[in-house]
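For this view, one protein chain was removed and the others were kept in their places.
Let's turn to chain A:
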Amino acid sequence: LPYVPQVPPMALLGRVTATTFALERPRGVFDGHADASDSVWLAVAFANGERSLFLWQGTWGPSPQPLTHHLCRAASAAFRNPQCRAEVPLYQQLLAACSYMTLETAAAEYSCSAPSPAVLRVGGDTACGDQDRQDPCNGPLPSPGPYRVKFLLMGCRGPKAETRWSEPILLRTALSPSTIEPAPARPGSALVVIASILASLGAALAAAVLGALGAKAWGSLCHRGLGTGAFIRRSYRSHHIPPALPQPPPPGCGCSPPGLCPSA
């Protein structure tokens, strides 16, 4: 079938996360090829060139701890369609076989008229790897990939049709929060303005006070010498020369207003 599975083009924040990804639902792709009893599987395989498989140990330290080191080269090219339902590689075999099949759904759900959400989520079943289940399930993907997927239409007697392989889908790899730099690179402009203006004001005030006190001290040191300016006022004030007292009246003149003495 000429259909190519793809990640939904609309802007969904969760369409690719660290362990899951979403796919566009293939509407009407299998019409005309599928009977009522057929089921459509999704085959997931590591993309060509995937070198090794790291398993996260659950710590969020600076580097992942590799539990198993496994080469998964050309998994999608080497994928063989299973001939019957019993041969379907399961989620639990992903690490060993480098591929698995999941999302078994009836073909009728992919017809044009079926009402269903527009997006399929691969990896959404967290109860998958818990027990030793031998049923096909949709567990979270253990490594960032990249993966290739294709849809496979399986009938009672074997595979009937398949779509093309998708482009490689790379999952997210999260960074450690210790890489975050909390300090700002440079101080903000407002801080620089406040600090510089306040510093200059403070310096101006200190200089003015020192200048005024110094001038006063200098003036008091020169107080005994030939001081000039305002300090003359001080020396004048200290050695205040009272204005001349009126001359005492000549003896014998008993008149109070001067000049009105009787001539005698």
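By our rule, contacts are C-beta pairs under 8 Å (C-beta built on N, C-alpha and C of every residue); 3 or more make two chains touch, one makes a residue touch a chain; residues count from 1.
Heads up, the rule we're going with is that contacts and distances are computed from a predicted model.
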### Message
Missing chain, UniProt name, options "Nucleolar GTP-binding protein 1", "Tetraspanin", "dolichyl-diphosphooligosaccharide--protein glycotransferase" or "adenine phosphoribosyltransferase": which is it?
### Response
"Tetraspanin"
### Query
From the list A:A96, A:C156 or A:L205, which touches the chain that is not on show?
A:L205
### Message
With the missing chain put back, one of A:C156, A:L170, A:I194 or A:C222 would touch it. Which one?
### Response
A:I194
### Query
Which parts of chain A are in contact with the chain that was left out?
12-15, 17-20, 22, 58-60, 117, 119, 121, 123-126, 140, 172, 174-177, 180-184, 187-188, 190-191, 194-195, 197-199, 201-202, 204-206, 208-209, 212, 215-216, 230, 233-234, 237
